[in-house]
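Next up is a structure, given as structure tokens.
Every protein chain but one is kept in place in this view of the complex.
So that you can tell them apart, the chains are marked A and B in the order they are listed, and the count of residues begins at 1 in each.
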Amino acid sequence: MTTNEVYRIALAGNPNTGKSTLFNALTGLKQHTGNWAGKTVSLAEGSVHYKKSTYRLIDLPGTYSLYSNSTDEEVARNYIVFEKPHVTLVVLDATSLERNLNLALQVMEMTSNVIVCVNLIDEAKKRGIEIDELKLMRQLGVPVLKISARNKTGFPALLDTIDRMIRGEITTSPYAIQYNDEIEGKISELVPNVKKLVGDRFPSRWIALRLLDGDTSLLDEIQKRMHQEEESTWNTVQKTSGSHLENF
Amino acid sequence: MNLYEGNKGDRIRIKEVAIEGVMRRRLLDLGFVPGAIVDVLKKSPLGDPIAFRVSHTTIALRKEESIKITGELIQHDNE
Partner (left out) sequence: MEYSSENERQSFRELLNQANELSTSSLRDEVVSSLYQTSQQICSRTVRFTKSKEDKKTERLDAVFTSPIWGFPIMLAMLGLIFYLTIAGANVPSSMLASFFTWLEDYISMAFFALNSPDWLHGVLVLGLYRGTTWVISVMLPPMAIFFPTFALLESYGYLPRVAFNMDRLFKKVGAHGKQSLTMAMGFGCNAAAVLSTRIIESPRERMLAILTNNFVPCNGRWGTLIVLASLFMAAGFTGGMKTLVSSGVIVGIVIFGIFVTFVVSWVLSKTMLKGVPTHYTLELPPYRRPKFFDTVVRSSLNKSYAVLMRAIKIAAPAGILTWVFANIYIGDTSIFMYGVNFLDPFAQSLGLDGYIMLAFILGLPANEVVLPILLMGYLSTGSMLEVDNLADLKNIFLDQGWTWLTALNMMLFSLLHYPCGTTLINIYKETKSYKWTFVAFLIPTVIAIGVTFAVAQLVRGMGWV
């Protein structure tokens, strides 16, 4: 592998889980942070140097699921889905892991280069919440790290894990949700047609599932992207960001 | 009963979310799924919206939505 390739690492997660705080701590930049859902509404990039490699970190707006509702969520969804970062760091709030895991599971359906960061571990400790990360790791099938972005704890292990994942030293086997027979049957029905259209650009099982889930905007987006594949990331993001208002 | 009728301290298990479309999806994503347990936390000073605790987070909903989420009262805690 080449040493001076730049690896893109996206920070995804529910709103207000500390993505921007982690981004700032790692890159030394000054993204705005704040204790409310929706502080970040567009992409921010910054770089981190670690062991001779350069990572390009991308701070995304928070999103509750990959099924986007609002423009900020769409920005996040589109990045994770279409820009295909080398690693997606899913940042979870340790104090409400249940809801947060939802997004992690969804991301893991789509890509296997996932690292799960359980953030706000200091808060969790204060509130008497104990998380067994080894067990969680075995369950999820991807690396799980406990960090506190604000107190800057857990970073060495995190960077090391990113490094090893990029080198291909970590093989993940993301938890694959088995849906009921009806859904699985319909997925299999759709998959061949999806494959025919989008080829190997995107995991076809995942697309079939999203289609069944009623996410038609995803397909529009795919179609749009296939026509302008050469355009730069930033332009495309800008382009999609206004789409909700275009109806007026 | 629906969530809007809940009083502070009520614990309700959701049976049905009678909302369609995008909002349904948003509510499901936030944890208002059938079977989930919701605590009624408090009303806003002007009576609406109401804050609920669902899957360890606090979410405020307006009357329009909370009235359409029905469930059964499983506990009332009036300390």
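Note that in this section a contact is a pair of C-beta atoms (placed from the backbone, for glycine too) under 8 Å apart; a residue touches a chain by one contact, two chains touch by 3 or more.
Here the structure is a predicted model, which is why all the values come from computation and not from measurement.
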item	value
Of A:Leu57, A:Val75 or A:Val91, the one touching the omitted chain in the full complex	A:Val75
Selected from A:Leu97, A:Met110, A:Ile147 or A:Ile162 as touching the chain missing from the view	A:Leu97
Interface with the undisplayed chain - residues on chain A	15-16, 30, 33-38, 41-42, 61, 69-72, 75, 95, 97-99, 101-102, 105-106, 123, 127-133, 135-136, 139-140, 150, 175, 177, 179-180, 182-183, 186, 189-190, 193-194, 196-197, 208-209, 211-214, 216, 219, 223, 226-227, 238, 241-242, 244-248
On chain B, residues whose C-beta touches the chain left out of the figure	19-20, 22-23, 25-31, 33-36, 41-49, 51, 53, 56-62, 64-65
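Quick note on the criterion: only the chains that are shown with their structure count from here on.
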item	value
Residues of chain A defined as touching chain B within the complex	64-65, 67, 69, 95-99, 102, 214
Residues of chain B defined as touching chain A within the complex	22, 25-26, 29-31, 55-57
